[in-house]
Structures are given as structure tokens and as C-alpha cells.
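Following this message is one structure expressed as C-alpha cells.
Just one protein chain is left out here, and the rest sit where they should.
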Amino acid sequence: MSTRLAKGGRLIDRAASQEFSFNGKRLKGYKGDTLAAALLANDQMLVGRSFKYHRPRGIVAAGPEEPNALVNLGKGGRFEPNQRVTTTELFEGLEATSQNHWPSLEFDVGVVNNYVARFLPAGFYYKTFIHPRPFWKHVFEPIIRQSAGLGAAPKDRDADRYEQAYAFCDLLVVGGGVAGLQAALVAGRAGARVIVLEQTAQFGGRAVVDGEVIDGKPADDFVAAALAELGSMSNVTVKARTMGAGVYDHGYVLADEKVADHTPGDGRPKHRLWRIRAGKILTATGAIERPLSFAGNDLPGVMLAASVRDYVVNFAVSPGDRTVVVTNNDDAYRTAIALKEAGLSVPAIIDARTNVTGELPAKARALGIRIEAGRGVAKVLGGKRVTGVSICLQAGEGAVIDEIACDAVAMSGGWSPVVHLWSHCGGKLTWDTTNAHFRPDAARPPLNHDGGAMVYAAGIANGAMTTAAALADADAAARAALEALGIKAKAGKVPEAATVVEAPMEAVWIMPQGATPALKAKMWLDYQNDVKVSDVQLAAREGYESVEHTKRYTTLGMATDQGKLSNINGLAILAGALNEDIPQVGTTTFRPPYTPVTLGALAGEARGEIFQPLRRTPMHGWHEKAGAYMEPVGLWRRPYTFPRTGETHEQAVHREVINTREKLGLLDASTLGKIIVKGPDAGRFLDMLYTGVMSSLPVGKCRYGLMCNEQGFLSDDGVVARIDEETWLCHTTSGGADRIHAWMEDWLQCEWWDWKVYTANVTEQYAQVAVVGPNARKLLEKLGGMDVSKEALPFMQWADGTLGGFPVRVYRISFSGELSYEIAVPASLGLAFWEACHKAGAEFGAMPYGTEALHIMRAEKGFIMIGDETDGTVIPQDLNLDWAISKKKEDFLGKRGQMRNHLASPDRWKLVGFEALDGSVIPDGAYVVDAGVNANGQRNVQGRITSTYFSPTLKKGIAMGLLKHGPKRMGEVVEFGTFKNGVKGTLKARVVDPVFFDKDGVKQNV
Amino acid sequence: MKRYSVFAIAREALRYHTGWERAWRSPEPKKEYDAIIVGAGGHGLATAYYLGKNFGITNVAIIEKGWLGGGNTGRNTTIIRSNYLQDPSAAIYEKARSLYETLSQDLNYNVMFSPRGLLMLAQTHHEVRGYLRTVHANALQGVATEWIEPARVKELVPIINIDGPRYPVLGALYQARGGTARHDAVAWGYARACSAMGMDIIQQCEVKGVRSEGGVVKGVETSKGYIGCKKLGIVVAGHSGQVADMAGFRLPVEAVALQALVSEPIKPCMDVVVMANTVHGYMSQSDKGEMVIGGGTDGFNNFTQRGSFHHIEETLRALVETFPMISRLKMLRQWGGIVDMTGDRSPIISKTPLGNCFMNCGWGTGGFKAIPGSGWAMAELMAKGEPGPLAADFSMWRFKEGQFIDESVAAGVAH
Amino acid sequence: MLILECPYCGVKAEETELSPGYEAHLKRFGPGSTDEEFESYMFARKNPKGVHFERWRHVYGCGKWFLAARCTATLEVFGTYPAQTSEPPADLVAKIKAKRPDWKGYK
Partner (left out) sequence: MSDPVSALGGAVFEGFAKVREIGPVGMITLRAKADVKGLAAAVKAAVGTALPAVRKIEVAGDRACGWMSPDEYLLVLPYAQVAEAMAALNKGLAGQHFLAADVSDARAVFRVEGAKAVEVLAKLSPVDFAKMEAGELRRTRAAQVAAAFWAEDVGFTVVCFRSVGKYVFDLLASSAAAGSELA
């Protein structure tokens, strides 16, 4: 059984006991434990089920490489699936449950897959479930989906908050082991701005666990001194619990700081996503131990050798009383020695190498440990837990020589440098035959914005496999990075680590060498996804020869550990199957993040109120209080309508229309874009921008204008006012101000840069109120202060003055066909002016109205709306707006585009009005059908609806739309295809003039 | 070709699966072919498959610089839909979608087409009008879509935050037979079928030049030597401009990066595909349980297969707001692909200035869902030398005429 | 995540402070041009896998458009310069040639 030892444990505080629960069982651990350590201390080796075969799974590792031990953590708004127990710090009250089983972890029905595993090899689903056709969606897929998926889906809104922050440095050091710390010291002493990231809560990496000696003192002392020195430097920032997640172009690094994972609910952000911009990046991310491929290597109790050591040394937890060590290298002997020194039993070390020499084996022998050289594990015995191993000749086919009883197996297949950050932006790798691993190829680094190296690898991450070598390598890497940054490093001695002489490891990819197919079908490569040696060999046999094909066909390395344990082993098996060298086969691409990052952290602060900027007019709060139903218009919110108690939105809109047409309506038009264009060449410029002529507009007058893009398509419209000789004010649509301002600046800066024109976007300087209806003038007269009579301020003119004491600019323009004034006041007076209008207008029947009433009234008048009548494929000519297009001008933006065949065609669809013969509202978006079908069998069409409303004024449905040869077809009856509630139908409508109301403009010209 | 079936698996299981044959051959190139397709992605392989199946042309080589299916075919978010607005788009995407329905049976390879339903959320009134227009257009185009109200959206997607607050869901454009398929399997299935027809799939073979005589294509120079051909099809998304250059003409295409990501797998919680275009994000759940997420493209030319990370953040902000429960899921893996974009964001399936040389490119962010239809139309174009009705509108000369196929008009997006 | 130095204000702006504008030095064709000229102006964009000249606007900064020479295959930035020019400055062209001897030059 696994248990807590009576003494020891570098990281735990035995005085601080913490209670937690697993599958409802209440258990105890210590402060400083990981959840994995605490579970093992309570003999909870079985923690989950695998993805495909639902095999029992135990803890394998002690870090982020853990493939098996994933749990559901927390509950409600703090529920989190797939939480890795090896990287979860224990806290008081932690609640965890195991995943991917039904009904229970101990008894899982899904394990039936395990018994038919032979029938479910890699890619079996590509070869079956083909017939009968409907069965995939209705039968097979639901079963597969339900049995896959690991953790449960959260149900609630996240109770925590997240944030992001920017940081900048010369050198970013990722990894707080001795190599990273040494690199940071070199850079910090040189005065460089340095940030050091360590993914765990502790520094020192392997050296402190393995009892390395640096400069004659324990590695712990070196680490403490380094942290103290770094802490004293103002140019150095050291961050624990912060994982370097991904390296992106131009020195951009994402790092995930787990601020409050271990103190949930304390009010701090759960995670903080750091967006770091580094001059150079130094990756000192260490290495990950590889499993060995022997039959039954996935049983609970089979663990990585160094991880076993981690549990013993850091947490005083023994994974088993009797642990057999299986290895192809000397390093694993450290585990045997550590176990023995902790008073535990090590029945044997099974070493695949025939020739076992070196200091560590000698020490193990001296401790009386049996060493089986040239042997391998034939098979691990046991069901939900290891009960023993049978051993065989490594060179043989697996004939059993002996059986050894044990309750844990510590395996080591060698070490693979963590090259993720090196590789994210294209750093290349080289195969190191001595250590049988890929390491960064310094000659082919990822490149920075200046074409120089962006990332430097250091220490074990660079293949420097001993502490002494790692320190020297990190020192040199830091110096090289500083030199490239143009920062002078100070002279200094590399700390010296005592070196234990290790004999070379020997690559072992299959144990035993000549294992039978039956054994290979039980050798796990990817524990979580259940990919075995036999699966990779099958993929190769079937022609999935590229490493990407094999990965995708078998799902090797695609589990939540992203193949940290399985990739190299799988690659080696593939290379063997293809009879190629490993480097020829190559690796799959490393993609960020290094370990999974919570989506909430990536979304950052942007949720709820600050999900997106919400633009508010000065009257926004008034609208909300008035109970307006708001609609998004760009990032603005505009009142759609102001429903009164008991009214539907539709009723409210109709009331607003009628009231405005009969009495007085007030509209918040502040969102309308307002751009000042000024300069000696401003007139010339506007003549290029608009289809019409603006240079000839007299001072004091307004003119409606259209803007097209270079393709000729209509992009915006609005009223332009001539302010003075050199100054025009251009109104744009509500959504269009920023876009049109940018469009103006683009042409002024990049094409006509010698023209003397300045622009200023003053949209938000003014609140704008449209005072609309027969009583509009009465209201303004009551406010008083300026002459707004027909004579003094005729249609399409503007004037400055005061109204009710407010400084105003009044535009006599109309988008409703009513007598109408648009009044601009400084935004800081906007609300007061709006309220003054309501107060003064009460006696004239003033009511606010919203965008829908605005739309209906403009449709009644046949005015086009950008975004309704236009969709990016419509030219002004389509909308019968030829009157607003100058025939005389040689050039304007869009003119050349409109001359192209398709745009100049006489067969284009043109604007008309439609009235359903039965008076109903024609469905929005309906098409006018034409006879027959096209070559693809689609019904021919000849027009479509662009706007359609019930007109409260006319008490019938009205619509505008585009129709082939439309204006020539007045009075004709056409047929619309309709489609509602799944039922296709038709509707007949008459082609009419699009101006439905007050065609002669009697109402507005009063 | 040995047929795949549950019986074949049972038979093989008894001998530890040692008897499976190669899914496709890896031959050396012949001196000449009737047709060469450059690019063994989904579109190229589908083109070859339908050349053989529909026109009996099987003396075909498919030449691939890397590994078959290793480009955008294996990097997309696997969405299949045909609810397009414009007639030419609706026609080719619906053709593709209907071919997907029986593709597993046609190829004897389970591509896991899962018509689980696809929703495009309307979150502004403008979007509502756009989708109503699409629904009407689709009804006349023979594409089965419908407009559904918020309550039905919530029923189909229980995890959605229907009430906003920022962008309440006002309804959705729903295509019940839209869905997903297993992207790799599409490439592998076509490859296996092509190989079985006697076609040569030549991987790790880079095209270095295009040889022509009198304005007509003669063959291609490759890293494995010169290979002659009577007809040449260029189907190399992302690198279309480079190969077109070799053939001596310029394309109205730019290459940009498009990114996607998956979360860690969880138990099934979303049965349909959801696209939220107002906030720029889309999401589905794979059969493995991963949430598959995509968003927008970068705005600059890029061949690195790495995009800019802020696009991922924008997408996730939108999706966390739309589906609050995903906040505590984790991003497992993110990646990018290079897509080529034309002036109207619609594809090109076209003759070219070079005789007997044909181009298929410009699928932008919408390539995967089109694969069978694109292959079908391209095969017809190559076999007959003239486009059939499916390809007719996708000529590379349409830009000069101003005859766009613009899908952005109905608040739709091209992916 | 690119960084480009704005030649007007000297800020080393990150990509999120900029908005991209595709190919630089386009020659505008208006009325009087042929269909081919107009098509090439609107659509025939350069799309090299290598050295590329493009437009960026320092939209969250000084608001000015500037031009950049950048490699589309490695994202190396050779330099940035003001937009008020119809071709890249000679010293920048020389710098790129020195770094990329195979580059055929600005066309």
C-alpha cells in the first residue's frame, strides 16, 4: 500500500493538517502536499479510468506530465473537470471526485471495452460503423461520445474572476530550477531586466530533490541564496506558480499565474494571464522522464522512478512498501536508494543493460539491493493494483524467468528535455544518440523580429544532463543571450556541483526486445488515450507513415497531457516499424500551451459589464430609467422603443409613430457620426469622397451625400453642412463614424498627402436631439432664443444660436418626412437639454421614440437605410439615387468601379415599393421568384425585400425592395416565395412607388 | 482493396491485426499521367476521386509536398453546412453536404459525418433580418434551413446564455442536417479510394516548376523529377499563389493565418454546432468531448501557420460570455493554418491563362465543408475542359467584371 | 504577435495597437483606366512567401498610416517608414538585399 512515512518530507508542514475529500471520503493531508501526495498518503492509488478502455488508472508522475490522475475538483461555480492531482496544491476543504466511470470508480461498466480491446485497435472506428447509414448519428456516435469525454461538464457560471497583465523584460527565464536560477543571476547581475517563472510553488527543480551538492553545500542552500539575491535586485522579478504557456512571435510569451487556486474564494483573481514581451527567452524547463514499454505498464502502482523519489523526499509518501525499479539508466538507482534509505523495501532493480557499472549501482549493491542486469519486465501482475512483476531476458521474447512480488514499480526509460517553448515558434531539434532524446539545435533557433535568435535553451532542457553541466550550460546561455541583447555580463564563476559519474543509458523502446504481439498489445504508450505499442505498429503497417498520420490515426499524444510521456516512445516505435532512424521520422509540431490554460484566464477581465465596451450617449441613463427596450447598434445601445406598461413592443412602436406624425416625437440622435473636414483642399477632397458635389455647397446649407467604396458599392450616407469657407461638417450613420473617419484619413495620408485637409471626429462632443412632428417648431419657440421660422431656417439649412439658454446648432433636416430639427448641444449638457425638451414639449404631446419608429417613418417616406437597402453589393444607382451622383465630376471614389460590366448592367435589381395584395406585411428577406430553375436546380429569382413594416400611418403593410428592371414595372403583380414555421408558400404583391406617404413633402416643408 | 467492416475487424483481431493491408500505396511517379493534381489535401484527393468515379479518368497522380491531408484538411474545425445566401455558394456547399451524407458508404471508410445540426445565432436585429433573408433564399435553393426562436435555441443548446445580457439571442438560422465530420478521415478515405482505383499518391514530392509549350501545360518539375501530364489541377490552399507563379499567372489571392483551438475533453454537453457571428466565435463538441473552437483571421499576409494570439482571446471572450459554463474548461491545444482569401472571400474553380491548367483555391475559412462538392466540380472542369454549373460562377475572371459572390452581406461569414 | 515601430512617434507598438492594411504602394486607377488596370489595382495583390511591403495604421496611437517591410515566412521585420512615398526607401531596400541576397528586389 501507499502511505505516509513517519518522518521526512521537504515540503510538508506536519503541524498543519488539512482535511479534504475524495469521492465523498474524508481524508487528511498536510499543508504543502499536492493532492496526489495526499491521495497516495491515504493509499488512494486508483484515481481514474482511461479514455477508451476504461482501465483502472493510478498516479504515474508527480508533475504536469501526469496522464492519468485527473479529477473533478470543487462544486457549483467552482467546479472544474480534468484537474491534474499532481499539480493541484492541497487546501483545507478541497473536494475531488474521480472521472470517466459509471457507476463507480471501483466498478465501472465501461471496462467492458477493456475485455474486447482486441476488437478496438487504433482507428477501428474508421473501418466500421459504416452501415447502416443512419446508425452513425443515432446509435454509434452517441455511445462513443458518452463513453469518451473524461470529466463532467460544468453547469454553473464561473464564481471566480480572472485578469491579465502586461510585463516587459530583456530576458525571460522560464523554469526555476538551478539552471534557471543561475541564468537569472547572471542576467540580473548584469543589470538586465529579468523575469523568472516557475510553474510550481517551489524552486530548485530536481537538484533539491536528488540531494545535489553545489559549491560544497546542499542544493537547497544554493536555491535559497539565489532567491535571496534575486529578490534583492530591483531589476529582477521572480514569480512562482506561473507557467510559461506559450512562446509567440516577436518575443511574446503567455504565462499563467495561478494566483488563488490554492486559496479559492479569497477574493483574489483565480488566475492572472501574463502577456510578457521579452527581448530574449531562456527556457530552462528541465526534462521529463519516459516510461518503459512493458506489458501491464499501465496498472495502478507503476510509476515513473523519479516521481516515486519526489513523493518520498518531498512529501514523505511511499507509493508502495515493496517497489521494484525497472530502468535502462543509472538515474533510477537514486530512487531505489532513496526508498531504501527511507526504510522501504526494494526487492529488485531490473536493468535492461547487460553491463551495469557506475557509482549509483555500486551504492545500490552496497545497500543490499538485488540487481537483475540484462533483464526486463515480461509483465506486471495485478488488476486494480500491482501485485508483482514477472521478469525475463531483455533480449528475448518474454519467457518468464522469475516472479517478484511487489506493490509498486518505479520505471525509467531515460529523460526527454522539455523543448516546448523552444519549438512553439519553429525552433528545430536535434537527436542526441547518447541520451536517446531530442534536444534544441542551437544552430536553428526560433527567430525574433530582427532575424536573430529568440529563444535560448539551458540546462537539462538543453540536454545538459547533470547538475554541474546544467549550471555551466545555463551560465553560458545567459551570457550568450545578454551579448545578443547588447548587455555586458559581469565576469563570474559558475557554481560547481559535485558530479556522480553515471554509466551511459541504453535506449530501450520495447521490453523485452522481441516481445510477442500479445505482449505488445498490453504495452501502453499513451495511458490516457489507451494507445499501445501494437497500435502504432498497426498504423505504420497500414501506411500512416508520417508521424502526423500516426498521431492522428492512433490518437497518440493527443490526450490532455499532450504526449509528454508518450511522444518519444511512440516515435521510436514508429521509426522501428518503418525501419527508419528516429530523426528521419521527426516529431509532431509542438503547439501551445505547455499545459492547459483555463479559458476564463484567456478571456480575462472581459465578462459581464466589461465584456465589451458599451458606448453610452449622455441620455443613456435616462432611456434605461424610462424603461426603453434597447438594441445594439455597433457598440452603442439605442432605444428600440419606449414601451409603456401593458404595451407590446409593437404597440409601443406604433404609438410612437402616430404620435410623432400627429404631434411631437423626440429622438436621441447623438450616435450619429460628426466629422469636421477643414482646409483649402477640403472641398476638393469631399468631392472625391462623396458621389455628389460638396464643394459648391453654400455656407449655412446642408446637402445629402453618399459615399461609396472603390468597388462602387454604397457604404455610408449622411447630411453634410457647410460651416464656413474652409470647413464642412459631415454626418455619418450611427455605426459609421469611426469607419468613415478612418477612411478619410487613409486617403489623406496615403494617396493625397499633399492636399491641405484636416479632419476631426467630433461625434462625441455633441449630444443630438431630433425634434420631429407638426409641433416641433412650437417646442423650439417655447424654449426660445433663436428664430426657427420657415423663413429664417428653411429646410436643409442650419444655424447656431441658443434654445432655452443652451448653446445649440440647429439643423433643419428630416428623416421622417415631418417638420424636423436636429439640435446639437455640447454632450455635457445633453441630458439637461433632452429633459428640457420633454418638459417644454409636454403640452405639445412630446414623447420619446426609438429606432424602430424611426425606421418605419423613413420607410413610409421611401428613404433608404444603410444596412437595410444596402448590403455591400448595392450601388447608389440601384436605389434610384442617381440624383445624388454627379455626372460632371471626372472622378470620385467608386466611380471607376461602377463602370464595370456587371455594375453598369441594365439588368440590375432596382429599388421599388411593394404592397401585398392582401395588405399584409411581406415577410422580411423574402425573394421575388421568377419562372423556372437555374442550371443547379435552384429556383430563379428576380428581386427581394430590403425593408418591410406594418405602417401605422397607412394601416397596412409596406415594403421596399430590389427588383429586376423594377422602376419600369410599376403596377405589376409579382410573387414572393415565403417560408414560415417550416412551411413554404407564396404571396402576391404589387410593385409600387417606394414613397408611400406624403410624396410631395407637404409635411416637412412647413 | 479489402473492404472494411465489423467482420474484417473481428477476423483481424484474432491474429493481432497483422493482416491489414496498406490504406494507400506509396509508388514512385510514372513518366506521364493523363492528369496530375498538385496537392493531396481534401480538395485535391476529392478531385482525383471524382475524376475516376464520374469520368473514368484513373491514370492520375496526386502530388503532395508533405503528407496527404497535412494542410488545412487536418487543421480546421470540421464544420459542415450549406446555409449560404448566394446561389452559387449554396449550390456547391449543398452539393458537398449531400455528398457527405453518404461519403462513408461511398468510400467504405467511416468519415463520421455527424449531421447533428448547426445554429447561427442572431444577436442583433440586423442579424435577424440577414438570417431571415438567408432562410428565404435557402428555401428557393433547395437547402433545408429554418429560422428558430430563442426558446428552441435554448432547447437545442441548454448551455447557452440566452438572455445576454449583452447580446441576447434573438433567434437562429438552423440547419438540421449541418454538422461535422472527422477531418483526417475525409482525406484518408479519399486517398484509400483513389489508390484503389490505381491512382498514384506521391507524397514528399514538391513541385518546383510548371512546364508548358505554346500556352498549354506539359508537365511539372518536381523534387522527384519531371512528370508529364495532359491536364494539371492546382489545389494547394495557402500556397496557391506560389504554384500559380510557376504556371505564369497571378491570382487575386492573399494568404493569412486562421486559428483554432480545442479544450480538454468533457462529457457531452452540446449536441449541435453553434456559430455566434456578432461576437466572432464558433464552437462544437467533438466525439472525444473536446470543445472545438474557431474565430477570425489575422489581417496580414503570413505563411507561418502561427496566428496572433489576441484573436484567440477575442474568440474566447465571446464564447465565455455566450456559454458561461466553459469558463473553467482549459485550452488544450491551439494552432493555425494558412488560408487563401480572394477579393470576395469566395473560392476560385477556374480555367487559367495556361491551357489545360486548372485552379481550385481561395476557399478562405470555408474549405473543409466544401471538399466533396469542390472535388466534384473541379473534376468536371478538368475532365471537360469547361466548368459545369457548379463551378461556372467561380471563375477567376469574375473580379474584373465586378461579379462578386459576396457572402458577408447577410451578416453571414465565410467559414 | 508582431511589434512594429511607428516611424512617426517612435512607439514600438504591439500588433493590438495597430490595424493592418495589406499591400503597400498600390497605384490607384480611376476613371479612364482599363478593366485590366482597375482589376489589378483592386485585386491582384502581391502575396510573396518572403519579403513583403505592407500598410499598417497606428490606430491606437498617433493614428498615422505607415509602411513596413516584413518577411511573411519568418515574420522578420526589416524596417518601417512613412506612407507618403510611392516606393520603399533605397536604404531599406539595400538593407534587405544585404540580409536576403536571393531577394529579387522591389517590383
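Lettered A, B and C in written order, each chain numbered from 1.
FYI, a residue touches a chain if its C-beta (ideal position, glycine included) is under 8 Å from a C-beta of that chain, and two chains touch if they have at least 3 such contacts.
Given the structure is predicted, the values throughout are model-derived calculations rather than measurements.
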| item | value |
| --- | --- |
| Which displayed chains the unshown chain touches | A, C |
| Candidates A:G679, A:G700 or A:G801 - the one touching the absent chain | A:G679 |
| Sole contact to the chain not displayed, among A:G396, A:G451, A:G801 or A:P826 | A:P826 |
| Hidden partner chain, touching residue among A:F119, A:F140 or A:W636 | A:W636 |
| Touching the absent chain when the full complex is considered, from A:T3, A:Q612, A:N709 or A:Q797 | A:Q612 |
| Absent-chain contact - pick from C:P31, C:G63 or C:P89 | C:G63 |
| Contact footprint on subunit C, counting only the chain that is left out | 8-11, 14, 16-17, 59-64 |
| Positions on subunit A contacted by the hidden chain, ascending | 161, 163-168, 193, 237, 259, 266-269, 272, 275, 277, 605-606, 609-610, 612-618, 635-636, 676, 678-680, 727, 756, 758-760, 762-766, 804-806, 826-829, 831-832 |
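Here is the rule we use: only the chains that are shown with their structure count from here on.
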| item | value |
| --- | --- |
| Of A-B and B-C, whichever chain pair has more C-beta contact pairs | A-B |
| Rounded Å distance, subunit A centre to subunit C centre (Cα mean) | 29 |
| Gap in Å, rounded to a whole number, between the CA centres of subunit B and subunit A | 22 |
| Set of subunit B residues in contact with two or more other chains | 304, 308-309, 400 |
| Multi-partner residues of subunit C (at least 2 other chains) | 1-2, 21, 35, 38, 42, 74-75 |
| Complex interface listing, subunit C residues touching subunit B | 1-2, 15-16, 19-22, 35-36, 38-39, 42-45, 47-49, 52, 54, 70, 72-75 |
| List of subunit C residues in touch with subunit A within their complex | 1-3, 14, 21, 28-33, 35, 38, 42, 55, 57, 59, 63-65, 74-77, 83-84, 99 |
| Contact footprint of subunit B on subunit A as seen in their complex | 51, 78-82, 118-119, 121, 124-131, 133, 136-137, 141, 144-146, 148-158, 246, 248-249, 252, 254, 425-426, 517-518, 520-521, 534, 538, 541-546, 548-549, 552-553, 555, 560, 562, 589, 591-593, 596-600, 602-604, 606-608, 611-612, 614, 631-632, 640, 711-712, 867-868, 871-873, 897, 900-903, 923-927, 929, 934-939, 941, 944-945, 977-979, 982, 984 |
